[in-house]
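Excluded from the complex is one protein chain; the other protein chains are retained at their positions.
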Amino acid sequence: MIRAAIVGGTGYTGVELLRILVLHPDVDVTVVTSRSDAGQRVDAIYPSLRGLCNVDFTVPELDALAECEVVFFATPNGTAMLLAEQLLARNVKVIDLSADFRFKDDKEWSKWYGMEHACPDLISQAVYGLPEINRVAIKQTNLLACPGCYPTAVQLGFLPLIENKLIDFSHLIADVKSGVSGAGRKAQVSALMSETGESFKAYAVSGHRHLPEITQGLEGVANQSIGLIFVPHLTPMIRGIHATLYGRLNKSSDDINDVQTLFEQRYQNEQFVDVLPQGTHPDTRNVRGSNNCQIAIHQPQGSDTVVVLSVIDNLVKGAAGQAVQNMNLMFELDEKQGLTTVALYP
Amino acid sequence: MIRAAIVGGTGYTGVELLRILVLHPDVDVTVVTSRSDAGQRVDAIYPSLRGLCNVDFTVPELDALAECEVVFFATPNGTAMLLAEQLLARNVKVIDLSADFRFKDDKEWSKWYGMEHACPDLISQAVYGLPEINRVAIKQTNLLACPGCYPTAVQLGFLPLIENKLIDFSHLIADVKSGVSGAGRKAQVSALMSETGESFKAYAVSGHRHLPEITQGLEGVANQSIGLIFVPHLTPMIRGIHATLYGRLNKSSDDINDVQTLFEQRYQNEQFVDVLPQGTHPDTRNVRGSNNCQIAIHQPQGSDTVVVLSVIDNLVKGAAGQAVQNMNLMFELDEKQGLTTVALYP
Amino acid sequence: MIRAAIVGGTGYTGVELLRILVLHPDVDVTVVTSRSDAGQRVDAIYPSLRGLCNVDFTVPELDALAECEVVFFATPNGTAMLLAEQLLARNVKVIDLSADFRFKDDKEWSKWYGMEHACPDLISQAVYGLPEINRVAIKQTNLLACPGCYPTAVQLGFLPLIENKLIDFSHLIADVKSGVSGAGRKAQVSALMSETGESFKAYAVSGHRHLPEITQGLEGVANQSIGLIFVPHLTPMIRGIHATLYGRLNKSSDDINDVQTLFEQRYQNEQFVDVLPQGTHPDTRNVRGSNNCQIAIHQPQGSDTVVVLSVIDNLVKGAAGQAVQNMNLMFELDEKQGLTTVALYP
Partner (left out) sequence: MIRAAIVGGTGYTGVELLRILVLHPDVDVTVVTSRSDAGQRVDAIYPSLRGLCNVDFTVPELDALAECEVVFFATPNGTAMLLAEQLLARNVKVIDLSADFRFKDDKEWSKWYGMEHACPDLISQAVYGLPEINRVAIKQTNLLACPGCYPTAVQLGFLPLIENKLIDFSHLIADVKSGVSGAGRKAQVSALMSETGESFKAYAVSGHRHLPEITQGLEGVANQSIGLIFVPHLTPMIRGIHATLYGRLNKSSDDINDVQTLFEQRYQNEQFVDVLPQGTHPDTRNVRGSNNCQIAIHQPQGSDTVVVLSVIDNLVKGAAGQAVQNMNLMFELDEKQGLTTVALYP
């Protein structure tokens, strides 16, 4: 059994890691840290875990963490970078669900995250954990940077179009809608049910931290600069991301059937990316609680614009599920281990 | 007092008309028809109206309707066109909330609505009731076609950009999100709470009936053809539409401050269109239950793409409220009469 | 025009007061205080009020408040009692929406609210503002204690049964369900949408602050002690309270038809209490945004237990609407002034 620790076990990505890992046949979660809840049983705070999780929250301590083979950071940005180096030095694999190691450029990171990076030298070692692009590198790294939720949905939707240079790279549009669990489990007025229920809004149109992350990812594939308009929205539900992606075909003669085939071929061996039949529209509920990404392709009214619909559960494929998928790869397990669940419908 | 009838009083636009009209100081709703509920008190079906509506549902009869000065059709498509001619002949003003008189071309209408138009000769008499464009004509007509909910939010958002030819007309994108009340009050699995709650999806990407309506409206303003991609989505809330609109500025040198000023000037005398300060993001709840449209303008990252956010309540400015606004104009009342309400927050 | 101030204008009861008062024909809201938002326009924080509220938030200052004829306290418990005496001394009427003046016994108050009462001498002057019981006294007071939301729904439901001694006073049960806006507009994890959405729970079963308030009210009517089990629940919606009340008829021979008649007679002159036909079930949406209480009476299976269903909007009849109703009485205005609205359905 792989001994695993979760640092920051009281946020939604932390408890979602627990939901998955307590049933993972190869993992034993032995350490779950939380400064605020230290000393309490995990299942006292999260009664959904009663009977399946016999651990107390502890304060994070290096020695305790270093006894594990893998440490997940489900912490606010700026925490993982303070501990990663010491853990790696003690041969512990680090899987960071925060943004600390997602950027290749620490100056850019500082600009968007508002702090100095604590270990810029480590950045080059980190692998960006989108298995559909980086599977080989993921298997070989000890420092894994889990992608953000929006970046996962957007990159998987654009990927085949970018790889095949089918669309105008200078004018991509990603209109993306997220459930409110993306805002995290922290006390804030803006995420109250009275504020977010029964209402819909865009936010951060002038610039969201996931914009440079998406751009970096797509540019890595395109091998050239891309121009992306990214508009995130908050939708009155708890889980789920729906990305509606727009690109202009370079050749208006391109046939949507060919694009459909292209997507199907690109993802035919991917366990967690599912290209739907043409003409369909994925609901976010199709993937609620599961690690799947469902994608559908449209070309409305025969125009030169291709519309891609891409849905994930922000807490699973957009966070904890993808982290476990990466862990499976890093430990040479079956990539689906612990992740074969059916979405909760209705 | 203006005697008013509502044909089709058991749908959401019908009951919303009642919500507004029972408090309208110049209107007396004397006839409310419903084939299914005929004989019952209106407030037995809609207890929210108890004490304010002393009318029974009746089956629609021409003579009873013709005793009114205005007849609102809150019916499924294809009903108003069967009665409009006779009512007009008896000097009754007709305000149609369905789509029967929205199109200028009855062939196009038949294509999208799947039936022959019953009175194509009347179409040219009908005025499209978007007061922000057609106020003068509205005041003079007896046959008013109320705009659809999506078309209202989208046209008001694009209008100043089109009128001033600021953007590339060939590549407009409208990514629009609607609450589920837009699906109407009819028995259908797809609108059950278990189907629509806690989930988000796009639908009708290949072509929605509101697409040609929006195109017709914008082309009327542009005096040339326009190319529009329109993607409607269903969001898990009851009321509200949020349109996220994308256009490419013809001159990338155009300053967002100028665009902001342009919007403010365009709508400065409009009672129900409110341009928000730059950098803000309207929530649909800001207009829940009110006849307002709130608009904000963005130019993300200094790109050449302008992003317009436009929100309305689909049942008010997108249907019943706009119908009453049109009625006020047609009867030379204060345009705001009966419509001065505050949105319900939270 | 009555000059009114709202102390604590950024909570939900404060903004709900604004929603009602900006359209009240006899009131001019001239002061709205908020320590956190002082200096900002009210409609910058609450865009639903744009065009209707031309006031800035200020810090609370006695002199500014004393220039008003009435001051509403929409503050956390423990604030109104610090200012009430000085305001009353300057001939300002005080309407307190918090709990400071609801109890007749300051020791009991201290026990439940965890602080010393700052002005126990004032308590005897305060009138408990449930107009259906205390209308005469309300008209004569300058210090009005608005009832809590749960107590309003529960007392109105039990009142005719208690007044007529129809049920066993020693074993009343109130199983009550509230929307989440009752938790207020403050940053707290427990009221996040991710915590409260799609879930239902009871809370404070061992003792909720509204229990002694209800008991005091009912005992005042009964003229004897009563035994009440009060179980509050949180339901995943924003507005609304539904009280399900259980009492055992003293004479099992009592006929439900007589009970129905009794309720109808008791409330026949009440503007805001509406007894529904027998056999019906009020939805909370029937009163969403309105000041009404709707009540239905049942006697299941001919048993000796009467079941009363009582619904209100917790922010209107349960808070701000009732406060305005009381203000109307205190200023000898029509009791319905500013409160004639239709609930928002759907």
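By letter and in written order, the chains are A, B and C; residue numbering begins at 1 in each of them.
In this text, a residue touches a chain if its C-beta (ideal position, glycine included) is under 8 Å from a C-beta of that chain, and two chains touch if they have at least 3 such contacts.
The structure displayed is predicted, hence computed values, not measured ones.
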Going by the whole complex, the chain not shown touches A, B, C
Decide which residue listed in C:E61, C:E198 or C:D255 touches the omitted chain of the complex. C:E198
Among C:I95, C:L309 or C:V342, single out the residue that touches the unshown chain. C:L309
From the list C:K93, C:H117 or C:K177, which touches the chain that is not on show? C:K177
Which is it among B:R35, B:K186 or B:K336 that touches the chain not included here? B:K186
Per the touch definition above, residue among A:L276, A:I297 or A:V324 touching the missing chain: A:L276
Option from A:H117, A:K177, A:H210 or A:R239 whose C-beta touches the chain left out: A:R239
Which positions on chain C touch the chain that was left off? 171, 173, 175, 177, 179, 194-195, 197-203, 205-207, 211, 227, 229-231, 233, 235-240, 242, 244, 246, 248, 279, 281-285, 288, 298, 300-301, 303, 305, 307, 309, 311, 346
Residues of chain B (touch criterion as defined above) contacting the omitted chain: 12, 180-181, 183, 185-189, 191-198, 236-238
To test your reading of the contact rule: which positions on chain A touch the chain that is missing from view? 12, 15, 19, 22-23, 44, 46-52, 181, 185, 197-198, 238-239, 274, 276-277, 280, 282-283, 285-290, 292, 294, 340-346
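Throughout what follows, only the chains that are shown with their structure count from here on.
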With chains as vertices and touches as edges, which is it: line, ring, star, complete or other? complete
Quick one: report the Å distance separating chain B from chain C, using the average Cα coordinate of each chain. 36
If a residue has to touch 2 or more other chains to count, which residues of chain B qualify? 197-198, 238-239, 282-283, 285, 288, 346
